[in-house]
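Shown here: the complex without one of its protein chains, the others still in place.
Order of writing sets the labels: A, B and C. Residues in every chain begin at 1.
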Amino acid sequence: MKEKTKAGTLLVLFAFLFVAVLSLHPFGRPTDTRMDDYLIQNGQLETGCNNIVTSVLFDYRALDTLGETTVLFAATCGIFAAFLGRKR
Amino acid sequence: MISTPFMAVVVLVLFGLSAMVFKRNLIKIVMAVHVMGSGVNLFLISLGYRAGSTAPIFTNAPKLEMALPVPQALTLTSIVINIAVVALMLTFAALIYEHYGTLDARKRRLLE
Amino acid sequence: MKRKIHDTGLSPIVKMAVCILAVPVATFGFYVALHGHLTPGGGFAGGAVIATITAMFLVAFGRDVIKSQHSKSFSSLRTIKSIGITTFGILIFISLSATFLHQYLTSSGWFFRVTVPFGPNPGYLGTGGIIPLMNLAVGLEVVVGLSLAVILLLVSSKEGHTEAPVEKMGRREE
Partner (left out) sequence: MILLEHAPALAIAVPLLAALATPLVSKAGKRIRNLWVILSLAFAEFVVIMLGRDVLAGNVHVYSVGASVPSLTSTGGFPIRIILVADAMSALVSLAAMSIALLAAIYSWRFMEEHHSLGLDKFYTLLLLLAAGMMGLSLTGDFFTLFVFIEVVSISSAGLIAFFSSGESFEAAFKYMVISATGSLLLLFGIGLLYGKYGMLNMAAIANEVSMQHSFLDIAALSLMVSALLLKSGSVPVHMWKPDAYQEAPAQVVIMMLTITLLSLYVMFRICFSVFSLVLPVTMGWLIVILGAMSVFVGVTMAMPQRNLKRLIGYAAVAEIGYVMLGAGTGLIAMPNVSGFAMQALSGGIFHMINDVLDLSLMLLAAGTVFYITRQQDINEVGGLAHKSGYLAVLFMISMLAIAGMPPMGGFASKLMIYESVYYFNPLLSIIGILGSIMLLAIFVKIFASVFLGVPYKGSVRQVPKSMMFAMCVLAFFILFFGIFPNLALDLLITPAAEALINPQAYIGGVV
């Protein structure tokens, strides 16, 4: 019985995601690109690097990159603490 | 016309979820999380594509019609986060295997 | 090949190839990380490329190299760990200072004075202010993080592992 309920919920979720993705914009033609056009126009002037993705990563949204490096740092600490404890 | 990358994304995410729910082996569960993560990354990347555009890099850029830079930055961040999640889960799976000698979730009433 | 080639791990040819290959891989990774603001790639991709070297060494020389060369206990790993984490800690200060105390170090920054006009250009290394430094900082952090994870996962799991056929190493400490 448990298997069928799980399969049932997964099918419902599949239909839900399917319809949600269908109502998105067709692939290749994004509807609202104000933010990205601004970045492409002024990316070079404000941050001085040609690769706009790097300027987004390290200047416009630098807090995300900082959070992400702390995620990697926390994972390393977690792995080390787990293995270290075992030696006790 | 149904935009195929979004369909692939839904299939990947659901594949990951169903494998995570039905499978018992810990390593398979970790793989399922990784598959789901790459499904969501594919979704983020395919949001930022403009038909007939190049990468948003101005070094010798062939044309000025460029794809959206922000989804690419988001995907880069979420890929690295997926690495950290999978690495931590593999450590726990290895240590559980070492402690219990088995990777089967059902034996230890792990994920019921 | 001054170091004594152990009997564990793959054949000496592979070990030699890995030692030779390490240098071009390192330079390529460093190139990708340094030119992050000009060419695709950047800190993360460059760091990942360099992190493959530790994986190659572990595969080629077998995992007991790390255990046997340094002392049996975990102190060897902890020294590597503390070096990595402290350098990572200091280097992330650079990106932290740029992030929080707002970003007047970039295009109009004192470090790389050149501002870049709009439009495609052949890409001059001296642009981008502090972003190349942050790229390198993140690159080093990714190298340390990934290689530590690989080393820890491989070296410290005690369960019976398929040793290379010729096992002249001493009894594995239990």
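The working rule: a residue touches a chain if its C-beta (ideal position, glycine included) is under 8 Å from a C-beta of that chain, and two chains touch if they have at least 3 such contacts.
From a predicted model like this one, the values you see are computed outputs, not experimental measurements.
Asks: Of the residues in subunit B, which ones touch the absent chain?
Replies: Contacting residues on subunit B, toward the hidden partner: 13, 17, 20, 26, 29, 33, 36-37, 40, 43-44, 47, 70-71, 74, 77-78, 81, 84-85, 88-89, 92-93, 95-96, 99-100, 108, 110-112.
Asks: Where does subunit A touch the missing chain, residue by residue?
Replies: 16-17, 19-21, 23-25, 30-36, 38-39, 59-64, 66-68, 70-71, 73-75, 77-88
We adopt the following convention: only the chains that are shown with their structure count from here on.
Asks: Looking at which chains touch which, would you call it a line, ring, star, complete or other?
Replies: complete
Asks: Please compute the C-alpha centroid of subunit A, do the same for subunit C, then give the distance between them in whole Å.
Replies: 24
Asks: Centroid from C-alpha atoms only, then distance subunit A to subunit B, rounded to Å. What do you get?
Replies: 10
Asks: Hey, what residues on subunit B touch two or more of the other chains?
Replies: Expected reply: 55, 57-59, 76, 80, 83-84, 87, 91, 98.
Asks: Hunt down the residues of subunit C that sit against at least two other chains at once, touch-wise.
Replies: Correct list: 38-40, 42, 116, 119, 121, 123, 142, 145, 149, 152-153.
Asks: Looking at the complex, which residues from subunit A come into contact with subunit C?
Replies: 41, 44-51, 53-55, 57-59, 62-63, 65-66, 69, 72-73, 75-77, 79-80, 83-84, 86-87
Asks: Which stretch or stretches of subunit B touch subunit A in the complex?
Replies: 1-7, 9-10, 13-14, 17-18, 21-22, 46-51, 55-59, 66, 68-70, 72-74, 76-77, 80-81, 83-85, 87-88, 91-92, 95, 98
Asks: Taking the complex as given, what residues does subunit A use to touch subunit B?
Replies: 3, 6-7, 10, 13-14, 17-18, 21-22, 24, 26-30, 33, 35-36, 39-40, 43-44, 50-53, 55-57, 61, 64-65, 67-68, 71-72, 74-75, 78-79, 82-83, 86
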